[in-house]
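Notes to accompany the following structure.
With one protein chain withheld, the remaining protein chains of the complex are depicted in position.
Right, chain A next:
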Amino acid sequence: MKAAVVQFPGSNCDRDMAVALEASGADVQIVWHKDNGLPDGIDLVAIPGGFSFGDYLRCGAIAANSPVCRAIVDHAERGGYVLGVCNGFQVLTETGLLPGALLRNAGLKYICRTVGLKVETSASAYTEGYTAGSEIGVPIAHHDGNYFADDDVVTRLQGEDRVAFTYTDNPNGSRADIAGILSENRRVLGMMPHPERAFEESHGNTDGQRLFAGLMGQLASA
């Protein structure tokens, strides 16, 4: 399984993401935002957390228009896997690969703590390692994680079983408690919580491991 982790100026979870993917068995390459293409044979692109381009204009807006993002959109449109965590989720909504947008947290505060998540579906490579309906703990660390989409989009996401995770105690005002969503082909996942920060025993919580393990299992057998 070959994975690329994208680095923008201001990314700060790129190394954590690469460590989690490598520990799960992936062959990981780091790609720079000015790269016009992805390395050959990439199965998964991971867009990490951070503050790409200083969150100027809107979170993820400048990154979404960088050369590497055009290659990521092509990769996704060819059926490739893309995981966007935190700022990566914001970038994915800005590219249009996922619907909706991430607004300022309703309480206006930056929130950094472990939150409860309900796994809404096990029908994706990312969530097949969990039991649908089960609760896990994963850290969040964001100022703009308040998921917004209009009623039609939220209803469609729910109806198509594309809500991957919801918050058990909504910390940021997200509509329908949404913490993570899948694309129509279920191969693009955007989520605000950081599974790569709930990965090793030393993190105090390994609930994120199964996300990477499920992905590896699915991609290794593909």
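Just so we're on the same page, a contact is a pair of C-beta atoms (placed from the backbone, for glycine too) under 8 Å apart; a residue touches a chain by one contact, two chains touch by 3 or more; residues count from 1.
Keep in mind that, in the parts below, contacts and distances are computed from a predicted model.
According to UniProt, the chain absent from the figure is "Phosphoribosylformylglycinamidine synthase subunit PurS", selected among "Phosphoribosylformylglycinamidine synthase subunit PurS", "Phosphate transport system permease protein PstA", "Acetyl-coenzyme A carboxylase carboxyl transferase subunit beta" or "Large ribosomal subunit protein bL32".
Within the full complex, the residue among A:E94, A:E128 or A:E196 touching the omitted chain is A:E94.
Residue A:R58 is the one among A:K2, A:R15 or A:R58 that touches the chain missing from this view. For the chain missing from the display, the contacting residue among A:G10, A:G173 or A:G217 is A:G173, taking the whole complex into account.
The chain that is not drawn here is touched, among residues A:R70, A:R104, A:K118 or A:R156, by A:R104.
Residues of chain A in touch with the missing chain: 57-58, 61, 65, 93-94, 99-101, 103-108, 146, 148-149, 173.
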